[in-house]
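All protein chains but one are shown at their positions in the complex.
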Amino acid sequence: MKRRGRGIACMWYPIGFTVSANPSAAVVKVNEDGTATLLTGTVETGQGSLTILAQIVAQELGIATDDVHVVSADTDTTPMDTGAIASRTTYVTGNAARLAAEKAKKILFDVAAPLLGVKPDHLEVSDHKIQIKGFPSRSLHIGDVAERARGVNGDPPLGSASFNPATAALDPETGQGKPFATYVYATQIAEVDVDDETGEVEVLRVVASHDCGTPINPMLVEGQVEGGISMGVGFALEEEMLFDANGRQINPNLTNYIMPTSLDMPKVEVDIVDSYDPTGPFGAKGVGEPTCVATAAAILNAIHDAVGVRVTSLPATSEKVYAAIKAKRAQEGKRLAAGT
Amino acid sequence: MAKVTLTVNGEARTASVSPETTLLRLLREEFGLTGSKLGCDVGDCGACTVMVDGKSVNSCLMLAVQADGRDVVTIEGLATMERLHPLQQLFEDKGSLQCGFCGPGIIISAKALLDENPDPTEEEIRDALAGNLCRCTGYSKMIEAVRAVARAGRDERTAGSVA
Partner (left out) sequence: MDKKETDDKKAAVIERESQTEALREMLRAPAAAPLAPLPLETLVPEVRQQTPAVRQRATRPDARLHGLGQTKYIDDFYLPGMLFAKIKRAGIASARIVRIDTKEAEALPGVVAVVTARDVPCNSFGPSLKDQPVLAGERVFHAGDGVAAVAAVTEQIAAEALEKIEVEYEPVTPVLDPLESLKLETPGLHAPNPNIYGHKVIRKGDVEKGFAASYRIFEASYRTQMVEHVPLEPHSSLATWDANGRVTIYSTLGRITLGRADLARTLAVPMSRIRIIATVVGGNFGGKNEITTEPVVALLAKKTGRPVKCTFTRPEEFTSSTTRHPIIMDYKTGVTKEGRILARQVRLVLDGGAYCSWSETTLAKACILSPGPYDIENIYAEAFVVYTNKTMTGAMRGFGAPQVCFAYESHMDDIAEALGIDPLEIRLRNVLREGSLSPTSQQLHSVVVRETLLQAAQRFGWNGAEVRA
């Protein structure tokens, strides 16, 4: 018989390396037509980080995502970056990209200020324009200012910057200190059906509420959460590298190493919680890794809720769950027989 | 070496291949169509999916000589110079692809499904994609995109029948 259960799990996760420096550098060039080019040493590994970085630069310059072209991942042409690791790209590389764009913007403001008859401090960017704060009608197109910066002032608008998260060393005896600049938080709730005659678990639904600071691109955040959950489902129920007694792998292939397919994926509902980190670019933190952290815990708690057994080793395969159910029944049977 | 003649994305193509050459290697190495990917080489991952005579096939499991005289459609054959295939458009709009490596195979599997069954249920979509592994996306936004394409097709058909 299928039994339904629900399980909750919350988690926290840091952004960036543990204490060690993990800087990113970036270069932003504003082109004479008001578009921009970002040079970054980070690598697009599927997360959409280059789009996120384009959005950050665009926001700083008051232009659109499509106006920013990103050149990445070439040790000859792009500045150093610690890379696509530790959920650090949005926060660390994002901060570097924003700072580089800010420097380029400062050059544009210096050029625009005398033309608009104000000090650079009184300027802001908005919708492809450099305008006077509070007087948006007094403005110049960013492309015109960039062209003038190059052609008249001889000061092409470009900026370079780097960022390293603020950490402090841990005490070697007690481990006390500030290992990370910031953390993200999340809760996932899983609903499962467990067949108490086979031990088979079906994950029906996962509800996920994630913190990433400001979501620079909510669609890409959702994509990360959905993908993380699928990895979590595999970790919870299916995936395991097996070794023989001599230390050779038994299942080094996708025939016998079982990972989630479209049929194993539950219905996922993603919420992004309201959050703002003043140390992140436009309040953003990160989201890559944390998405897969709470899933297995939530599923295992849901199994416990459904059939009353606590599986303490992953993955919770049907065999393992069924064995736990059988053991529980045997114990209950004994208790019944003993009349307790 | 054996000579094979087949239709690839609507064009007749000929090649001389060694007997053990797979259709995938023929496409990638002889014809330069690298959209179909080699992910496992044994038919587990689906990254090499192409359509042969209208059915989705793991091209790493089919020998090039077996494709002789048949009609092959790869990911490169879906778009025209003017526009993306609706699946390609919706996969882009909905953020369905992340690293993209599984994308060509998944889109081909989805096309094979929609060609046969233009109005599939979510279960049918999940079934059709079950042979294509994806590690990035959790499949959610892909299923959503396929549903959206099916819905658009349905609307078009309804509009057509009214008119």
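Some observations on this one:
The first chain written gets the first letter, and so on, giving A and B; residue counts start at 1 in each chain.
The rule is simple: a contact is a pair of C-beta atoms (placed from the backbone, for glycine too) under 8 Å apart; a residue touches a chain by one contact, two chains touch by 3 or more.
On a predicted model such as this, the values are computed, not experimentally measured, just so you know.
When the omitted chain is restored, the residue from A:V192, A:V207 or A:V307 that touches it is A:V207. Only one residue in the set A:C292, A:V307 or A:A324 touches the chain that does not appear here, and it is A:C292. One chain is missing from the display, and on chain B it is touched by residues 1, 9, 11, 15-16, 18, 20, 28-42, 44-45, 47, 74-84, 87-88, 91-93, 95-104, 107, 133-136. Mapped onto chain A, the footprint of the missing chain covers residues 6-14, 17-19, 41, 43-46, 48, 50-51, 54-56, 58-59, 62-66, 72-76, 80-86, 126-128, 170, 173-180, 182-183, 185-189, 191, 207-211, 213-220, 228, 231-232, 234-236, 239-241, 243, 245-249, 251-254, 257, 259, 269, 271, 273-279, 282, 285, 288-290, 292-298, 300-301, 304, 310, 312-315.
What we mean here is this: only the chains that are shown with their structure count from here on.
Inter-chain spacing, taken between the CA centroids of chain A and chain B, is 30 Å.
Partner chain B is touched in their complex by these residues of chain A: 45-48, 219-220, 222-223, 226-231, 253-255, 259-263, 265, 268.
Of all residues in chain B, those touching chain A in their complex are 40, 42, 44-45, 94-95, 98-100, 125-127, 129-143.
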